[in-house]
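Here the structure is laid out as structure tokens; the discussion comes afterwards.
Omission of a single protein chain aside, the complex is shown with its protein chains in their original locations.
Chains here go by letter, A and B, matching the order in which they are written, and residues are numbered from 1 within each.
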Amino acid sequence: MGRLSLRFVALGYLTLILIGPLAMMVWRTAEDLDGAWTAITHPDTVAAFALTLKVAAIAVSVNTVFGIVCALVIVRGNIPGRGLLNAFIDLPLALSPVIVGFSLIALYGVNGWFGWFQRNGFEILFATPGIVLATIFVTLPFVAREVVPTLREIGTEQEQAAQTLGASGWQTFWRITLPSIRWAVVYGVVLTTARAIGEFGAVALVSGNIAGQTQTATLRVEDAYQFAYGNYAPAYGISFVLAATAILILVLMIVLQPKGARR
Amino acid sequence: MSISIRHITKRFDDFVALDDVSVDVGKGSLTALLGPSGSGKSTLLRIVAGLEAADHGAVFIDGQDVTARPPQKRGVGFVFQHYAAFKHMTVHDNIAFGLAIRKRPKAEIAERVNQLLRLVQLEGLAKRYPSQLSGGQRQRMGLARALAIDPAVLLLDEPFGALDARVRAELRDWLRRLHDETHTTTVIVTHDQEEAMEVADQVAVMSEGQIEQVGSPREVYEQPANAFVMTFVGQAHRLGDTFVRPHDLEVTLEPNGSTREVMIDRIVHFGFDVRLDLVGGDGERLSVQTTRDQAELLELVSGQIVYVRPMRATTFS
Partner (left out) sequence: MTTFLLVVVVLPIAAVISKSTGKGWSGFWEVVSSPQAVAALKLTLVISTLAVLTTAVFGTVIAWVLVRDEFRGKSVVNAIIDLPFALPTIVAGLVIMALYGPRTPLDVTIGSFHFDADVTFTRGAIYVALLFVTLPFVVRTVQPVLIELDQELEDAAKSLGAGSFTTFRRIVLPGILPGILSGVAMAFARAVGEIGAIVLIAGNLPFKTEVASIHLFYRIEQDPEGSAAIAVVLLVISFSVLLGIGALRWLVTRHERG
């Protein structure tokens, strides 16, 4: 197979599947900029963006700590079953978001195992806590998966050297371990953020989708489409903002890659 | 500060890395732990440093039992084979690390670091990162870093193993002169017998988790305690029950009672030294180390039949 024909096939496929549709979406948005802008600046939309960002911030913070601790346990820990832990980490990646949402309903719904909360006014489902939990679940693995290979590669010698020079466990962690994995952590955070912003299925089930209160940006897009009545400008407009954010994140990913991200 | 190692035993699952090892390192001396891979020398060093724990036995530094103490509290400086440089810190910060941990005032740290940079000849490189240094420079930085905390004892784990031959020779020489200046009690682990001989006051030869012999380089070479030491430190040929060093074989042109007949297969010239590769009647191979002058005197050529006889041989019971 000639080099050129392979290139043609590859680029052709990408155009059909990726680039073409993306370009078309931008075009559609541009067709009705006013409509798009109105939709973007609508208070409910702004609330949706705010909610998405808030939830993402919480999920990222929690999973960064979790990811680092997890990676340390998997690579350096001595507890039995850390191989199992390593396999379990990947679970959210293999799971359908609908299952994630459903499992949270099974747990925290009125008839669920922890239904007590819901029944007594501590709203988890159909409120922000539920959305946060769902987002934490689906973004669980990213930081850990980036840090584990980096930790493995670095080895323990630097930490041993620090010990002989008098550093305590905590000092070693702060001054040696953490700085040496910082780019892996950053890359993981970027991936986590993208996923947190983009989550749909799980959140759709647990949020109740109340505009202005429990509606995230992605839910709003779906809403805007279902109730478009021929006017798709809002749907495209909000999507455009999300797509632009995604591209920004993509750029960040490219910039950070040579600094030691796994790929 | 002297080091006293008493009855150290260490196992890794079924493998016995160290078997009841005891050795003393005098204050201010430079001792080499010499042995092949798997002999346990690195493990022993790490136990002295506190980076590994022994199953049995004790370690004393300057008369105090440090066996239960973590590495932070032993006052040892450790130099790693692959440098263990803190990649995200500058050379200055690497060297200063131990002092920064001890919260010394900034001015004091700066002065000490500069002093050490001069000592290890890395002036001007303070702001560089380890990735910008050569292997030899990184190891000198490692040494400076270990010395910065004024360790009671300096431990080096195959420090020059990752460097190329010329740099290794330079650093060896440099380490010896450094020791002569600072007189820090030093233990160096090496598999390179030449290195041990050149650098150390005292050599402890190890094999399979045990100490075979402890003595000065000369003692260990000229009065080996057993066959292992004799064949590991320097070269030796086994002739039946006895062991002969290549330079202790005499070459003559005529048979002479106890000589054996051999043919010269190859003459290798190493400048002043000459090595004769010989083949005996039974296909057995021997080499003799002699001087250029000797070889010329006897007009030796390849293919020639000559006769050899040990001038000095050792037997072990």
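Going forward, a residue touches a chain if its C-beta (ideal position, glycine included) is under 8 Å from a C-beta of that chain, and two chains touch if they have at least 3 such contacts.
As the structure is a computational prediction, the values presented were derived from the model and not from experiment.
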Shown chains touched by the chain that is not drawn here: A
Residue in contact with the excluded chain [from A:Leu11, A:Ala57 or A:Leu178]: A:Leu11
Which residue of A:Val46, A:Leu178, A:Ile210 or A:Ile247 touches the chain not shown here: A:Ile247
Identified contact with the non-displayed chain, of A:Ala47, A:Ile197 or A:Ala233: A:Ile197
Hidden partner chain, touching residue among A:Val69, A:Ala127 or A:Ala211: A:Val69
Where the unshown chain meets chain A, residue by residue: 1, 3, 6-7, 9-11, 13-14, 17-22, 24-25, 27-28, 66, 69-70, 73, 85, 87-88, 90-100, 102-107, 109, 111-113, 133, 136-137, 140, 191, 194, 197-201, 204-205, 217-218, 221-222, 225, 235-236, 239, 242-243, 246-247, 249-251, 253-254, 263
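Everything that follows uses one rule, which is that only the chains that are shown with their structure count from here on.
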Chain A-facing residues of chain B, complex: 49-51, 70-72, 76-78, 80, 82, 84-88, 97-98, 101-102, 142, 145-146, 148-149
Sites on chain A touched by chain B in the complex: 157-158, 160-168, 171, 175-176, 179-180, 182
